[in-house]
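One protein chain is absent from this view; the other protein chains keep their places.
Right, chain A next:
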C-alpha cells in the first residue's frame, strides 16, 4: 500500500519572461544589470503606479552586449509587467522598445513526502 502526501501550502506559479533585443536606435548604449532592473521598475511605476513598482520582479540573467534578459514574476503580475514593458517608449530621453520573445509558465515544486508500507 502506498500513500503520497504533498508538502504544506499551495504551489505558487512563477512566470519567466525572456525579453531580448531591447532595442536602442543609437548604438553604444551601455546598461548595467542594476540599471536594467531600475528601468523595469520605473516602467512598472509609470504604467501601474506604486502597486506596480511593488511587484517583485527578479532579473535572472542579463547580457549587456545584446541587452537581453530573463525576468521572473509571479503569474498574477504577468499582465502588468508585460504591458508595462510593451508600452515603454523612452528611458532617460532615449527612445527604446522592448520585444518579448518568450513567456514560460513554471510550477514551483513543493516538497512531497512519499512513504510505502
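Everything that follows uses one rule, which is that contacts are C-beta pairs under 8 Å (C-beta built on N, C-alpha and C of every residue); 3 or more make two chains touch, one makes a residue touch a chain; residues count from 1.
Keep this in mind: contacts and distances are computed from a predicted model.
Comparing "V-type proton ATPase subunit", "Replication protein A C-terminal domain-containing protein", "pyruvate dehydrogenase (acetyl-transferring)" or "Ribonuclease P/MRP subunit p30" against the UniProt entry of the hidden chain yields the protein name "Ribonuclease P/MRP subunit p30".
Only one of A:51, A:79 or A:105 touches the absent chain when the whole complex is considered: A:79.
Considering A:41, A:59 or A:97, the position touching the chain not shown turns out to be A:97 (whole complex).
Counting over the whole complex, chain A has residues 23, 25, 46-47, 79, 82-83, 86-89, 95-100, 103 touching the chain that is not drawn.
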